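Heads up, one of the protein chains got dropped from this complex, but the rest are sitting where they should.
Going by the order they are written in, the chains are A, B and C; count residues from 1 in each one.
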Amino acid sequence: MTCGSDGGLERMLLERVTVLGNERVTEGVGLVVLEAPRVARGVRPGQFVHLRIAEGRDFILRRPFSVHRASGERLEILYQVLGVGTRALSLAERGEEMDLIGPLGHGWEMPDTLSHALLVCGGLGSAPMGMLAIELAEKGVAVTVAQGASTAGRLVARELFADVARRHEIATDDGSAGERGFVTALVEPLVAQDRPDIVYVCGPEPMERIVAAQAATAGVPCQVSLERLMGCGIGACLSCVVSTVHGQKRACVDGPVFNAEEVLWASAEIPPKY
Amino acid sequence: MTCGSDGGLERMLLERVTVLGNERVTEGVGLVVLEAPRVARGVRPGQFVHLRIAEGRDFILRRPFSVHRASGERLEILYQVLGVGTRALSLAERGEEMDLIGPLGHGWEMPDTLSHALLVCGGLGSAPMGMLAIELAEKGVAVTVAQGASTAGRLVARELFADVARRHEIATDDGSAGERGFVTALVEPLVAQDRPDIVYVCGPEPMERIVAAQAATAGVPCQVSLERLMGCGIGACLSCVVSTVHGQKRACVDGPVFNAEEVLWASAEIPPKY
Amino acid sequence: MNHTVDMRVRLGSLELRNPVVTASGTFASGREYAGFVELERLGAIVTKGVSLHPWAGNASPRIAETASGMLNSIGLQNPGVEAFCASDLVWLATRDVPVIVNISGHSVAEYVAVAERLEAEAVVSALEVNISCPNVDEGGMAFGTSRSAAAEVTRAVRSATRKPLIVKLTPNVTDITEIARAVEAEGADGVSLINTLLGMAIDTDTFHPKLARAVGGLSGPAVKPVAVRMVWQVASAVSIPVIGMGGIATAEDAVEFMLAGATAVAVGTANFVDPTATMRITEGLEAFCLKRGIGRVAELTGAVRL
Partner (left out) sequence: MNHTVDMRVRLGSLELRNPVVTASGTFASGREYAGFVELERLGAIVTKGVSLHPWAGNASPRIAETASGMLNSIGLQNPGVEAFCASDLVWLATRDVPVIVNISGHSVAEYVAVAERLEAEAVVSALEVNISCPNVDEGGMAFGTSRSAAAEVTRAVRSATRKPLIVKLTPNVTDITEIARAVEAEGADGVSLINTLLGMAIDTDTFHPKLARAVGGLSGPAVKPVAVRMVWQVASAVSIPVIGMGGIATAEDAVEFMLAGATAVAVGTANFVDPTATMRITEGLEAFCLKRGIGRVAELTGAVRL
């Protein structure tokens, strides 16, 4: 069952989807492939879906996931197993059905004038960056990726970035790949050397905040993807607010991607653990 | 994991069991076969198990089910799909694990002096009668079964009874098999002709009550298996009480089988629907 | 056997085409759900709470999932009644559906001012006075936990509006019938219940409460037994209609509330899980009546057999 949305708003659908595959990527991270013809066709980089994972259960809220890649009728979601929802997702088997609402939110802005982009991602922050890197490369934009993780094994989507990026720099906390240290240490030299037209960031919020400041210092526009706990996912419940210079915005419909300079970081706190 | 009980009480176990098979018997009725080596060995006719059906869910109480048959390491449960628990049970697949507590309660009394027994069952009341009929027949007791159902297709365990009973009388509401009408109409002539030493009854409580009265009139001892909603299943919570001439008894440990003459029927009401 | 069901119900002078309305704060003003729901098939849209001045709401995180439920501490974030009229009401005026505006205030005067501002808006079919929000520091639930304060707010708003007046009650009280009777005595045309139960959840990894505000309101299937009980108590205690809510996710849940005494039912948290929940429940309710040979859905109200 699918049903379309009102004219005025972004076109969002409630779509019944089928699991085509679900595999472990690394410790605690999985990749699920969904057959979702209608949503897959409409989704743009940085948008997300609101997934109903386990219908049999008495009650479970939907869970939001960025679309990692979309091709034809397929959606790929890269997920980290954290709690009850993602654990259930990790157990979903080929052929199972679930439903999702999507595509949701405003994705990454990709001005036509772009010639060089820097993508900075930490940990699972690479999830919403897959489609972005691919589309930018297809448009002929030179893509540089700065990717950080705790250890080499957790550099998820590393191959994808290696394929499409002109340059792919890595930092790991334990030095098992690339530089030892935080990904933020890579950003300053990259901004200086490569002079990107834009910086895209996704990762833990403290890291996003630092990169946003680095971009601001260099005078480069910066976009960040923010996460909030989401109830409805479609703008109705106000559980996902982000404080911005333009007041409180809903991450689900006004984001999840924001211009970094709009975000009032001090009050934009995410749950401590994530 | 299994663990034994205290000396004084009936020996009950918490056993991890595996589904060996689960098939539809008729509309809304299924038969599940469980590998339950320890409980299967100890169970006696009329006893039951308290089954934890769906562990993944937030919360679901155990559900009590009579043991229909036990052979070697296997338990067979005949179940009617009524609500959330039995629906989940109907979806259990071969190889799935669950746990159960058992064997529970006092089963049917089978005095050594028995030479002829009448088993009266209505609907799913045949569930706890399977083992009973088999064991009686093995002991050389002549078994007569009076079985009632709404229609021929719902005469569950009909073959089992046909196999082991010396006499097998049937009544259906729609007359599609045996007499048209209620099973209670069969009882009076059977008691008069066959002169059983005992009457065993299981079925909807109003039917049990009528048969108990018929047996009392004929001066034949009568045992009834009663159902109550059960919390703990082991005697601790007092959710399953039955009013008897000896005061309030717990169906789970003092029953589910009672001497019919002890039961105070008026107050012993079951939920309307069942 | 009937082949149609009269689905209409009456809340005082207000007739609804069916008993299924939205629960305040879970459906905004309906716009976001217009892609999933035929708004014209709703009994009414009950809007998110509106106050005199803009309210910023509470810090994030504002929600947490719990067993069969969720906590929220949104805190009545809203742009104020003026902006609400200029935007939401203008949009709602284009839709053929009764609109019940949920109003809030930090003081009796603020409640009155909101009611006065809405009085001239023809699109507003009724007011629902929220004296039960556990998520604001001043006012909110405090009005709903005291008989005299509840009476005072009701009296004041009553004198400010000729529209049907529904008072929304909090379950966080010793005796909800006492509050219900008090607002009935002051001229409320109906009561709606329950608002959320005050709850808390703590993250055992971080030791922080899961909500930034520490406590929030519990909603969803978990609270349904408490809600059904209170609807039953209140329906037995007052003679004005009751709008029942709290954990409704299926048509059977809606029936349960009506049997307990509700004239209409509101669907809240279930919208998040299934954005088409209101439609599914309305259809299911009609099918339930058809199957049982019930000609008017209103026959279900209070039909519990004791």
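Following the convention adopted for this analysis, a contact is a pair of C-beta atoms (placed from the backbone, for glycine too) under 8 Å apart; a residue touches a chain by one contact, two chains touch by 3 or more.
These numbers come from a predicted model, not from an experiment.
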- With respect to the chain omitted from the figure, which of C:Ala59, C:Val108 or C:Leu198 is a touching residue? C:Leu198
- Selected from C:Ala160, C:Ala222, C:Ile243 or C:Val265 as touching the chain missing from the view: C:Ala222
- Task: Just name the one of C:Val173, C:Leu193, C:Val234 or C:Val273 that touches the chain not displayed here.
- Result: C:Val173
- Task: Mind listing the chain C residues that contact the chain we can't see here?
- Result: 66-69, 71, 145, 172-175, 197-202, 204, 206-209, 214-215, 218, 220-226, 228-229, 232, 247, 252, 255-256, 259-260, 288, 303-306
- Note on the structure: Omitted-chain footprint on chain B covers residues 3-6, 8-9, 11-14, 52, 58-62, 84, 101, 228-241, 248, 253, 267-273
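Everything that follows uses one rule, which is that only the chains that are shown with their structure count from here on.
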- Averaging C-alpha coordinates per chain, one finds the centres of chain A and chain C separated by a number of Å equal to 35
- Shared-interface residues of chain B (touching two or more other chains) are 58-59
- Task: Specify, in ascending order, the residues of chain C that touch 2 or more different other chains.
- Result: 68
